[in-house]
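Have a look at this one.
The complex appears here without one of its protein chains, the remainder shown in place.
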Amino acid sequence: MNAAIRAVTRLAYSKSLHVFGFERGWEGLMNDALRTLMPRSVGGIIQLGGTILHTSRSLEFRTPAGIKKAADTLSSEKIDGLIVVGGNGSFEGALALSRETDTLIIGVPASIDNDIYGTEETIGFDTALNTAVNEIDKIRDTAISHERVFIVEVMGRARGFLAVAVGLTVGAEIILVPEVKVDIRKIVARLEENNAKGKRSGIIVAAEGIGDTRKLGEQIEKEAGIEVRLSVLGYAQRGGSPTGRSRLLANLFADKAVELLMKGDGNRIVGLNKGKIASIGLKESCEREKPLSLDLLKLATVLSS
Amino acid sequence: MNAAIRAVTRLAYSKSLHVFGFERGWEGLMNDALRTLMPRSVGGIIQLGGTILHTSRSLEFRTPAGIKKAADTLSSEKIDGLIVVGGNGSFEGALALSRETDTLIIGVPASIDNDIYGTEETIGFDTALNTAVNEIDKIRDTAISHERVFIVEVMGRARGFLAVAVGLTVGAEIILVPEVKVDIRKIVARLEENNAKGKRSGIIVAAEGIGDTRKLGEQIEKEAGIEVRLSVLGYAQRGGSPTGRSRLLANLFADKAVELLMKGDGNRIVGLNKGKIASIGLKESCEREKPLSLDLLKLATVLSS
Amino acid sequence: MNAAIRAVTRLAYSKSLHVFGFERGWEGLMNDALRTLMPRSVGGIIQLGGTILHTSRSLEFRTPAGIKKAADTLSSEKIDGLIVVGGNGSFEGALALSRETDTLIIGVPASIDNDIYGTEETIGFDTALNTAVNEIDKIRDTAISHERVFIVEVMGRARGFLAVAVGLTVGAEIILVPEVKVDIRKIVARLEENNAKGKRSGIIVAAEGIGDTRKLGEQIEKEAGIEVRLSVLGYAQRGGSPTGRSRLLANLFADKAVELLMKGDGNRIVGLNKGKIASIGLKESCEREKPLSLDLLKLATVLSS
Partner (left out) sequence: MNAAIRAVTRLAYSKSLHVFGFERGWEGLMNDALRTLMPRSVGGIIQLGGTILHTSRSLEFRTPAGIKKAADTLSSEKIDGLIVVGGNGSFEGALALSRETDTLIIGVPASIDNDIYGTEETIGFDTALNTAVNEIDKIRDTAISHERVFIVEVMGRARGFLAVAVGLTVGAEIILVPEVKVDIRKIVARLEENNAKGKRSGIIVAAEGIGDTRKLGEQIEKEAGIEVRLSVLGYAQRGGSPTGRSRLLANLFADKAVELLMKGDGNRIVGLNKGKIASIGLKESCEREKPLSLDLLKLATVLSS
């Protein structure tokens, strides 16, 4: 996110715009807590995880009164354009706000879940992918040395985008996502097949959205008669110095967002479409669901054979 | 490369093909040094840098006699399809070979230089990008603490793709690529402007293709009257555990390569086109030059302001 | 462990000894499953996590019959010296075995828990420390951005060595170890004090040995009226490429172990004592408990103020 804040600030400043950052996101917007951002005030942050503006999950903002307060700030501070950096929740907030204000709103998709309709990739996804891959490479050392099966739970909220990318790139034996019903018998059959081939260790990558992975592990233990270990990859996936690709996307998305504002084109989100930087309507992004390619899952099955 | 070897082997095996690996690339092909590859023989290699088949730069293969020997091996070993994993040099060899054999040849672009026509990205590029970014983040610590200007030379052979991506994502003050003439006066002016703004440290990312960076540093020192340090990022850029994205590309490229072979479609290279996996003719890839977007350079200039 | 296996093999070979590795540790020893190790067979493994010999937790070995079988293997294979690389459990096994055999036994302490009496540091401890530190640095990004308190559970079995080192080096606000009774009121008081100082985020590093960290988080949430997140750092701590220091210790410990064998000095463990490589009796190591310095905990409290 810092890479996006830096890029928006410097690009907008170069076009003679005044740039402000709202502290703690919606909360700052509702309570008029803003900070002038200058090219120098965003120096040395491109490589930092997190966000210098802080963030919050505001319950008040979800109420009509909260939206009204935010719209009032935009009006009293004479803000012409608002760039919202965040995920689906933030974009739904932005859509609600767009109905109460004339300020141009542009969404910049930043989320490790990669579950936003209208972009092939979100800022932060590549970073989370690599954090998870590095951790699972380490877990596999133990899995192989101890000849044991591990379930590794990765993030992704209700969707399986992160789990598929992680599973495919660590060579997971099995990938479980919310988009496909979990079938214990199939899992057990696969593990037994692997065992028969002399492959005694295994990595099952499970999206957090599939439900209770601890219980799943116990069920597999019972059905397959083997020991199963669980490792929940936690909040480290959300932080850390962003990868080159995440920083690049942040720069390119910010560039497009400022371009849209300069053209007076609001209520859109920027994104990656067919490998190019593009934009779609904010409303469309909120209303549609991004499909998960099951081809990748099939590919993963063959690749881990 | 190992990720690609693993993926090709397992995908081809799943389609009941027999898979062989040629030791040291062209050298093994000329001298009939091949190794049967089975799903198990490529286990545990997805995260390893380098290649289990080794590689070589064969001078003999560049001669008609060398090409003839390779074609003879393909014929005597009854090889129906040959997958060449490599960069421009390998593809030129593949093109020459394709004129002497009926074996279907498919190129899989793997190169940290990202300079192959017909694909938006090559296997290994993202890995090299992140290695360089991590190193320069560390160098910047010293640059800032000592308030000093560093030239950091990155790889990329005759092209600037890696330098642009690296420069843009480390927030380099100046990016120098072979595609744009180096103008010492402009560099000095930029550094003086930064100094006037209170920005006393700086990172100049220079592609190896621009020529002698040591001499460049001395010229800048002389013209600008400041101390300039040089750091040449070396072979570490070519190795290391591949990033998630490089592994993903390897899997997807391998999948496409095997699909083309199964369809009897040869003399092509697979690649990423508009964000999707695609292929173009091997001859076209060899004959055309991939353009470098100068828009990214302009963006970098604003972003580091 | 691989670094130790490599070092033992090459050092022993250089002294004209024959070297064998037992597959899966005790299991291989009981069942005469051994593998000749030559300098070339341990090439390229110094940087790999895990162990090429695999490992197992053998229940049978804990019985007199199991010990007998192992002693028989040592006798029938004419093994003069046995080097046991492992932790407390392995050393207790070694001690039991030493009573049934004349083979010289040397323990090489390898454990991420650093809880072995007779050495200031174990192979693997520094690696686990750095893995945990890197993850918590990432978690702190989120903690600060969201202004939230995190409990991070680290490994260490029944002891707090890893937790103290991790907590001290990530700047944890609170460190909880099994050696000190957990006092919820003190934790809450500390968090409130920090909050009053404007420090709204916090990291509590908790050793796994303190008990149920989930319940602890709920208690703190209830008492302090704040949201608390839990992140359990899992098996990644046990794997991964070893740090320079862990590799160095492996080399030095192996050197000492081979030296002891050559001198005919058995039933000892090697270790680091006052910063130098030394050894103590195996029996003494098993019978005594390594003390945890509480001074470091006090230092951590001041340092995170």
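Observations, loosely collected:
The first chain written gets the first letter, and so on, giving A, B and C; residue counts start at 1 in each chain.
To be clear about the criterion, a residue touches a chain if its C-beta (ideal position, glycine included) is under 8 Å from a C-beta of that chain, and two chains touch if they have at least 3 such contacts.
Owing to the predicted nature of the structure, the values given are computational and were not obtained by experimental measurement.
Looking at the complete complex, one finds that the omitted chain is in touch with B, C. Touching the missing chain, out of C:N195, C:T243 or C:N267, is residue C:T243.
Checked against the full complex, the candidates C:E23, C:D126 or C:E153 give a single residue touching the omitted chain, namely C:D126. Considering the full assembly, B:G240 is the residue among B:G66, B:G156, B:G171 or B:G240 that touches the omitted chain. As for the chain not pictured, it touches chain B at residues 1, 24, 48-51, 54-56, 131, 135-147, 150, 229-240. Considering the complete assembly, chain C touches the hidden chain via residues 6-7, 10-11, 13-14, 39-40, 43-44, 46-47, 120, 126, 129-130, 132-134, 137, 140, 144, 165-166, 168-171, 197-199, 241, 243-245, 247-248, 251-252, 255, 272-276, 299, 302-305.
One rule holds in what follows: only the chains that are shown with their structure count from here on.
Shared contacts of chain A and chain B, meaning chains that touch the two of them, come down to nothing at all. Put simply, the C-alpha centre of chain A and that of chain B have 28 angstrom between them.
Here the spacing of chain B and chain C, counted between their Cα centres, is 40 Å. Across the assembly, chain B contributes no residue that touches 2 or more other chains.
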